[in-house]
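Structure incoming, see below.
So, chain A:
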Amino acid sequence: MTATPTQVPDEAGDEVLTLNNVEVIYDRIALAIKGVSVQVPRGGMIALLGANGAGKSTMLKAVSGLLAAERGLVTRGEVCFMGEDIGGLAPQRRVKMGIVQVLEGRRVFEHLTPDENLVAASAIHGSRHDMARNRDMVYTYFPRLRERRAAAAGYLSGGEQQMLAIGRALMTQPKLLMLDEPSLGLAPFLVAEIFDIVRRINREEGLSVLLVEQNAVAALEVVSHGYLMDNGRIVMHDSAEAMKKNPDIQQFYLGGAEGRNFHDIKHYSRRKRWLS
Partner candidate 1 sequence: MKKTWISTLAGAVMLLAGQAALAQKAEPVRFALCYDLSKAYTFVTPQIVQAAKDYADILNAKGGIQGHKIEIIAQDHGNEPQRGIECYEKLKREGVMIFDTLSTPVSRAVLPRVMADGNILLQSFVGRGDAIDGDVFKWIFPIGPTYWGQVANDIQYIKNYHKGSLKGVKVGFVYPDYAFGQEPIPVLKTLAATEGFELQLYPNPLPGKDQAALWTQVRRANPDWIITWNLSAMHVVAAKEMKRNGIPMDKLISVNWFNEVDINNIGAAEAKGMKRGTNVVGGQNHPLIQQILKDLYGKGKGNGDRKNLDDVYYNTGLAMYSVAFEGVRLAIKQGGWPLTPAKIKAGMESLRNFDANGLIAPVTVTAKDHGGGGKTRIDMWDGTKWTPQSDWISAYGDVVEKVIKEQSAEFAKTSK
Partner candidate 2 sequence: MDLTYLLELSVNGALAGLMYSLVAMGIVLIYKSSSVPNLAQGSLVMLGAYIVLAFSNGLGAPMWMAIPLAMAFMFFAGMGIERLALRRLAGRPIVMILMMTLGLDIFLRAGAMTIWGGSGRPMRIGISDDPLFLGPLLLNRAYVVGAAVTLVLFAVFVLFFRTRRGVVLRAISDDYMASWSVGISVERGVALSWALASVVATTAGVLWGSIQSVDQSLSTLLLKGITVGVLGGLDSLGGAILAGILLGVLESVASGYLDKLLGGGSRDLVVAAVLILTIMIRPHGLFGRHDIERI
């Protein structure tokens, strides 16, 4: 059982995103994540796993800059995108640089049609030509959306909304796509379908992907590496294969925990915290 991130291939300089010892405090009081270091390699697909409240969303928001809207603040460490410290930038500047986050719970613009959702998201890149091209690309990846392009997005099914949310993010021509719990509340076959598409986008568009998930089974199928987060800290970092084999992961995140009760999970968490 190891918790040190040393087995990761260290391709220094080729990370699209580097978090270095980041600490986030909400409302000047609540410490949400502490000393988190994460790296996303260029063109890679990485998963960030962890239970509810582990601090995964907070970490994403620290990257996308949405923390400020929730009165959160990066108090320590640095967030670097393509080698540049982006700590003080406004969210739209970061989107312009190529970071986009798909929010948890999909959050499509409910009163707009899918078409308009995509138009709204293209605001950051001015030209009409770009917009048309990007929209066609989104519709090619998600043909289902094209069928329903004229209905109000609020009436789409959960899966379709998730697709729209991802498609909307693609409209900003990102270099790094961060997905927050895309599997939430979706049927397994849909999750598989969406993850497949994301994987294809990752390969075909050369897009780096940071996938935040509770659903470790599905996530570890598509990513190359994974981080495990617990109680605001990174407690494990390994390749997907290694993580799948890790007995602790199996027990607590891959459904292999028969016979274990909630108390044990608690116990596990506490042990982990003590270790790190």
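Operating definition for what follows: a residue touches a chain if its C-beta (ideal position, glycine included) is under 8 Å from a C-beta of that chain, and two chains touch if they have at least 3 such contacts; residues count from 1.
Here is how the candidates were picked: all candidates are chains of the complex that A comes from, given by their letters.
What you see is a predicted model; the values in this text were computed from it and never measured.
Colleague: Of the candidates 1 or 2, report the single one touching chain A in this complex.
Modeller: 2
Colleague: Mind pulling up the chain A residues that touch candidate 2 in the complex?
Modeller: 64-66, 69, 90-92, 94-96, 100-103, 107-112, 116-117, 119-124, 131, 168-169, 171-172
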